[in-house]
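Every protein chain of the complex appears in place save one, which is left out.
First chain written, first letter: the chains are A and B, and each begins at residue 1.
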Amino acid sequence: MICAKVYTPIDYLPIMIQSFVVLGFVVTTMIATHMLGPKRNTKQKLENFECGIEGMGNARSPFSVKYFVIAILFVLFDVEVIFLYPWAVNFKELGIQGFVGVVSFSALLLSGFGYLMLKGAFDWEK
Amino acid sequence: MENITSAIRIIPLEHYLFLCLALFSIGVIGVLFRRNTIVILMCIEMMLNSVNLLLAAFSSYRSDPSGQVFVFFIMVVAAAEVAVGLSILVMMKRNVDSIDINLLNKLKD
Partner (left out) sequence: MFSIITIAITGVLLLYLGFLKNRWIYISVAITGLITALALSVFSWNSLETSFSNMLIIDNYAIAFNSVMIFATILIFLLAPHYFKGIEKNVPEIYALLMFSLAGACMVTSFDNLTMLFIGIETMSIPLYILAGSKKFSIRSNEASFKYFIFSSLATAIFLLGITLVYGMVGSFHVGDISNYFTITKEIPSILKVGIVLLVISFGFKIAAVPFHFWAPDVYEGSPTLITAFMATVVKIAGFAAFYKLLSTCFILVPDSWHHLILGLSVLSLIIGNLAAIKQKDVKRMLAYSSISHTGFMLFAILSFNSFSASSLLYYSFAYALSTIAAFGVLMVVKNHMSADGSVQAFEGLAKKNPILAIVMTISMLSMAGIPITAGFFAKYYIFVSAIQGGWLWIVIIGILAALVGVAYYLKLIIAMFAKTSETEKIVTSPLYITSLLVATVLILIAGVLPNLIISLI
């Protein structure tokens, strides 16, 4: 699959040329539209487009972070799964001892999950 | 597996070292000088991940899997740390309505 070829800097020349072309195209078009296009700024034009409804207030006002707790908990429980991979790969070699270890690990994790349920961390309607 | 290890070994070890140290230094500088707390959290993550990269490189150069297992532990701890860090940030935001670190100056000599 991967041939152990030794790369020298000259092998990367096509990538460099391509990135120059891409950058050059983007920059040129941006400058060209700025120079060529007419500019007639009026108040209506500068306003945010809100589907015909008049804009009001600041768009950056705070909003509810109800899902914050769930997002954080997802990250935590998601990452803990990482420990199951090495065990799954060596399932046969680790034998009963590895099984007991993983079960106790999962039990601890589940006890944390049970605590969260009882505590009401997953109640949306609160 | 052998293929991945040999592919990693195509690049000399020094290059990994320099890359990781550069990433790490960028992280340290970010933590010390940036004012936005979320950026600070990201910089801490970057430092931890640069260490992960270096560990993986060392591990495949030495053909010793324990370095890669260590990476797992670092990843889990980093997730836990970031969860706590973000929670602290939300708590702070509720009280001072900002995430600018310069507002944290109540404790002084």
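The working rule: a residue touches a chain if its C-beta (ideal position, glycine included) is under 8 Å from a C-beta of that chain, and two chains touch if they have at least 3 such contacts.
The shown structure was predicted, so the numbers you read here are calculated from the model rather than taken from an experiment.
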>> One chain isn't shown here. Among A:S19, A:N90 or A:S111, which residue touches it?
In response: A:S111
> Where does subunit B touch the missing chain, residue by residue?
Replying inline: 17, 24, 27-28, 31, 37, 40, 44, 47-48, 51, 54-55, 58, 61-62, 64, 66-67, 69-70, 73-74, 77, 80-81, 84-85, 87-89, 91-92, 95-96, 104-109
> Considering the entire assembly, which residues of subunit A contact the chain that has been omitted?
Replying inline: 108, 111-112, 114-115, 118
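The working rule: only the chains that are shown with their structure count from here on.
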> How many angstrom between the C-alpha centroids of subunit B and subunit A?
Replying inline: 16
> If you look only at subunit A, which of its residues touch subunit B in the complex?
Replying inline: 1-2, 4-7, 65, 68, 72-73, 75-76, 78-80, 82-83, 85-86
> Tell me, which parts of subunit B touch subunit A in their complex?
Replying inline: 3, 6-7, 10, 69, 72, 75-76, 79-80, 82-83, 86-87, 90
